[in-house]
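Just passing along the structure, written as structure tokens.
Every protein chain but one is kept in place in this view of the complex.
First chain written, first letter: the chains are A, B and C, and each begins at residue 1.
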Amino acid sequence: MTPLLSVRDLRVGFGSDPVANEVVRGVSFDLAAGQTLGIVGESGSGKSVTALSINRLVDFGGGRITSGSIMLQRADGTALDVTGANEHALRHVRGRDVGMIFQEPMTSLNPVHTIGAQIEEALRINRGLRGQAARNGALAMLDRVRIPDAKSRMGYYPHQLSGGMRQRVMIAMALASSPRLLIADEPTTALDVTVQAQIMALLAELRDETGMAMIFITHDIGLVAGIADRIMVMQSGLVVEQGDTATVLDTPQHDYTRHLLSAVPHFTAGRATRTDSPRTEDSDPVITVDDLVVRFSIGRGLFGSKGAVHAVDGVDFDLMPGETLGIVGESGSGKSTTARAVLDLNARKRGQITVRSSRSRRPIQMVFQDPFASLNPRLNVEALLAEPAIANGQHKDEALRERMKFLLNRVGLPEDALTRYPHQFSGGQRQRLCIARALMLNPEVVVLDEAVSALDVSVQAKVLDLLIDLQREFGLAYLFISHDMAVVERIAHRIAVMFAGQIVEIGAAQAVLSDPQHSYTKRLISAVPAVERRNQHFAIDTTQVPSLLRPVGYEPPKAQWRQAGPDHHVRLEAVS
Amino acid sequence: MRILSALFRHPSGRIGVIIIGLYLLAALLAALGLTPHNALKMFAIDRMKPPSSTYWMGTDLLGRDTFSRLMLGIGQSLNIAFAAVACAALAGTTIGLLSAWWGAPWDGLMMRIMDVLLAFPAILLALLIIAIVGPGTFTSVTAIAIVYTPIFARVVRGPALSLKQRDFVDAARTFGSSQRYVLTRHLLLNLVAPLAVQVTLALAWALLTEAGLSFLGLGTQPPTPSLGLMLAESKNLMQQAPWLMLFPALTIMLGILGFNLTGDALRDILDPRTQGRTA
Amino acid sequence: LPVEAATLRMAWAQDATGLDPHKQTAFSSLRLLELIYEPLVRLDTQLNVVPAIAASWEFAPDAKTLTFKLDPKAKFSNGAQVTPADVKASFERLLDEATAAAARSNFLSIESIDTPDAETVVFHLSTADVPILASMATINAAVLPASEITADTIATKAVGSGPFKLDSWEPNAKEVLSANADWAGGKLAIDGIEVTVLPDETAILASLRAGQTDFALINDPLVATLVPNEPNLQLNRISGLAYNVLQLNPSRTPMDNLKVRQAMSCAIDRQEIVDSALAGEGKVTGPLTAPAFAEDPDTLFCYKQDVAKAKQLMEEAGMSGGFTAKVIAANGEPPVAASEAQVLQAQLAEIGVKLDIQMMELSVYVDTWLKGDFDMAVAQNGGRPDPYPMYNRYFTKDGNLLQVSNFVDDTLDSLMRQGQAETDPAKRVEIFHQFEQHLTEQSPWLWLSTSYTYTAQLKTVTGFEPSPTGTLFGLTKVSIQ
């Protein structure tokens, strides 16, 4: 049987001299109908460019296929070499033969057309449906991707939907043309794990229903384990390894694959938590947060406030010296707001934050998510590192320079970095720089808000190791915020799970992860992909996160807690 | 320097920089008195002579050499444009920056004041200022500067507001950096790119406005020529001595073109989004 | 287009600023009002006093009583007869300070007005005042209907006895005039005039060239010189009474020094100014511009450029190092003001006098000028057919504009008085020649040139007679082919 798609020695380059600027340098693979190929690899390895070459969208980004062939089996049984096809033929390939969904559900839908219209367009172009027929078709598609209340949602604009729903609309649109090959380019990277799980389940189900082939691109090797039949590993434009999912994951042949597998933080549901807990009965917490409430009033105008976003609603926790408290929860649950409130960057409505400090005037420092955004691009490293010291009355003298050099050294950056500018560093180096800067004032607590989320997996691992080392060396306490359970598992002593502005479960990391009590925590943990969970049947769960927008004067009911272990507290759920 | 060489590598930037360079050179030479003829001297027997080897661009009604006057006029027009834009950029940037930083209610107040200036018809504002203080270089500068201040304020305020939200400003707040430090090093320093673009575009506009004001007889005072004044003087001579109108008009157009090209090139060079794209 | 053709399409750059003939002094207002209203007498193109509303007049021998007989055919456009009562009411209005008539000062000698019968008006004067007759020959002394004066509608409604009726007026845009069938002067060959305001004179020329305008007033000599090049156009050019002058301010140093003033007078080359700044469109003149009084300029003090003498005078004045002075000029008023200032600047630089030119918006200039707040001023001052009203205001001890000229001189003062009282025309010319010689020698101002007033017309328009006063009354004789 001829494969649906057969790619041979594909080479793609960019710019005025595409041969010299090749980013895909000889990729070959076959894909049979109904099969799923997972492509993994680091950022920039050429995954997207390979995918975009299959329907020649790469042309529009300024790319050129310099050699190789892409034979596509078309619906009428003919085979077409996409690399040599003209624009007219390609238009029929796109949509009809090859459907595609992209990473960013936020930006991949046209903001000025309703989602109904966008799906109808696909039906019109590729299935010739018009008018009422197209409308019915679109409705059916929305139903199929489990958009609740699809009829009224047809008239919605993309911005009125949540990220997960938008991604579902994207899928509906791609499927509307009944493609025989669906390319999904990191379709879930921008989503929360729980939403990710929903999308994965949906894709798997639809694939099985329609029998289409699928190319699934991701840099998350755990994710691919759950869906792919075959895996292809790419590095700098080359395929370094390809084979059955099981073969590649269990007996990786290539160094790079092995490296990838080891660098990825594996989530083990509490089996790999830290054991060096510094919590003792007699020590005093360095920070105590008591009933923290932060609200953002919206629609403040002439006619008063329409209500407020209860971003953080009654949060209590404490942090011991040398301890890491991980805060997890999905997007919008109030993690960052809590962190910012602790640093006094947000006005808080209520609540007490007590800081007991002996050694610094500014005992709490912060490392932000995006290292590039938190370093002023126009200042050199010397000025960046000196800023906190100067702000606190020190002078730019030799002692200060010594400290800068010491810290640079400590975070693994060369001394000559002092004269360089942020853009001259890689992402991981920049984050090290931020960490060094946070340490300039000799703090006791460092708040890390998604501090490693923007880094590549292998870099991520190194930064995490560095953080743990520094914690031991300087006796730092960390407030570590992340949505990545595997990362938190690795660094946290204790974990607080946030949901809709409140902590629903808090306790020793091992206890919370291995024995989740709250329904939300359970859902969260079960959604985390892992290399071990192969061909798992993700359950489709369309639970919506409750809105945090509350009317003026609303106060949440007093929290009731239940103790589930020595250091493990769970918020009682309202019986619904 | 780095920017200049980048401009030079940019296809349209190069043309812009060359034009501006030539204009600056002409202005400099004229300021040093190195014009082919004395720009103010009236050659009584050579009134309204067409271009020739002696008078490259002909002579005007009073027998003055157009080319020499043009060189001097470029200097005068550039002086006004540079001074006006410098003032506007300074005032506008300060207002926009503080407005963004202080937030309500200052922001609202200052921006409403800027709105008043914006809503006030620009040319009328210039007219009124000129009528009050009397025309002249200084007034042209003031008028153009006042008209352009709100535009700078707006150009600065928008990005300043978003810079204010940036993590490095938050970071500075966690260290307790002083307001002055944050304003100058974190905000202003990062506004250099949009400001540079705006400044070049404003310069083009100022050149045009100076010409317009002089055209209405409100700008530069004779005998100092400015490009607009030369144009105004020659308007009624268009038929007898078309060169008198042609050359100043071309000079103005080319000057504006130079600034616009440079501005566009700067935008390309300084804007990371468009980097690599030729615009 | 026979019906169309009977209406004259006219254009000018500046529009009238109001309808009250007693209050309006702007050139453009006068030009409009002269077509609508009439004074008792008017000046012909030779500047002789000729009948208008008055059919005849007579001075008593002591020149203290002036008697007019009115034209019985004279009628206002509302159909009412022009009566001596209207004349009396008009002059009383003029003299009333509440009216704020600018020309009032010319009529201060009127003591009383009698209207003995239905045709006669008698003016009793306090002093012998011969020039008063010429002063009456302007539209600022127009005769208005007594009824409209009482109704206080002069400013809004134009009811005159002139050749045309004002049908509509949109200030700064257009006015429509129609022929007054009742006009005592006879029947007109055109049905009316449609005036449009085209602020840019090149646009006026373009419109004429395209045949879209029949007749136009032109101010800028540079535009006027283009008209003869057009085959379908004709230029009317007449030497006017107004004069271009560089006013010095003798109340300020060093212009208070006679030698300095004289040096400046000798240093300038008047013909050169005419040739370059005015593109040759003008004539060198002394203070007296009316043909009946004008002298050959060469007989006047230092009217031939003499830089050596000028330098010597500067040295005698102790100013050999020269000095710097501010000279004001109005923007576009006259259009050549800036050029004149620049040529003067270049010429005076020869003797070390550095001029700092300040161009001003017209009203600002007028304000500054009236306050006498300048070192020097480039001006174009209006002329009169008679020297007395022309210079009395500036150079006599009780002149109203003394604060502008800042110059009094006993000789000038007494010559002026003699000229006012003298009734013999030849003797008057003699007196004013003396006045002129003395004035140029004292050089409080440096008289430069008269310029021309221009009108341009399509060759299909015939019969227009220009007048040195600039009046468009000649349009009454115009016909269109």
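Everything below uses one rule, namely that a residue touches a chain if its C-beta (ideal position, glycine included) is under 8 Å from a C-beta of that chain, and two chains touch if they have at least 3 such contacts.
Here, contacts and distances are computed from a predicted model.
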Q: Determine which name in "Multicomponent K+:H+ antiporter subunit F", "Nitrogen regulatory protein P-II", "Cytochrome c oxidase subunit 2" or "Glutathione ABC transporter permease" the UniProt entry assigns to the undisplayed chain of the complex.
A: "Glutathione ABC transporter permease"
Q. Which chains here touch the chain that is missing from view?
A. A, B, C
Q | Candidates C:Gly211, C:Pro228 or C:Pro291 - the one touching the absent chain | A | C:Gly211
Q | Residue of A:Asn110, A:Ser283 or A:Asn409 in touch with the missing chain, whole complex considered | A | A:Asn110
Q: Decide which residue listed in C:Ser56, C:Ser112 or C:Thr156 touches the omitted chain of the complex.
A: C:Thr156
Q | Residue of B:Ile20, B:Leu208 or B:Leu244 in touch with the missing chain, whole complex considered | A | B:Leu208
**Q.** Positions on chain A where the hidden chain makes contact
**A.** 55, 57, 60-61, 87, 91-96, 98-100, 102, 104, 107-113, 121-122, 125-126, 157, 159-160, 170, 173-174, 177, 299, 301-303
Q. Which parts of chain C are in contact with the chain that was left out?
A. 11, 17-18, 23-26, 97-105, 155-156, 170-174, 196-200, 202-203, 205-207, 209-212, 361-364, 366-370, 381-382, 393, 400-401, 403-404
Q | Interface residues of chain B (partner: the chain not displayed) | A | 112-113, 115-116, 118-124, 127-129, 131-132, 204, 208, 211-212, 215-216, 231, 235, 238-239, 245, 249, 252-254, 256-257, 260-261, 273, 277-279
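By our rule, only the chains that are shown with their structure count from here on.
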Q. Quick one: do these chains touch in a line, a ring, a star, all-to-all (complete), or other?
A. line
**Q.** Chain whose Cα centroid lies nearest the overall Cα centroid
**A.** B
Q: Compute the distance, rounded to whole Å, between the mean C-alpha positions of chain B and chain C.
A: 44
Q: Indicate the whole-number Å distance between the mean C-alpha point of chain A and the mean C-alpha point of chain B.
A: 47
Q. Counting only residues that touch at least 2 other chains, which ones in chain C make the list?
A. none
**Q.** Where chain A touches two or more other chains, by residue
**A.** none
Q. So in the complex, which bits of chain B are touching chain A?
A. 166-168, 170-178, 181, 185-186, 189-190, 192
(Q) With touch defined as at the start, can you tell me which chain A residues reach chain B in the complex? (A) 340, 343, 345, 362, 364-366, 368-370, 373-379, 383, 387-388, 390-392, 434, 437, 441
Q | chain B-touching residues of chain C, taken from the complex the two chains share | A | 201-202, 220, 222-223, 225-226, 229, 272, 275-277, 279, 331-332, 335, 338-339, 341-343, 345-346, 357-361, 364
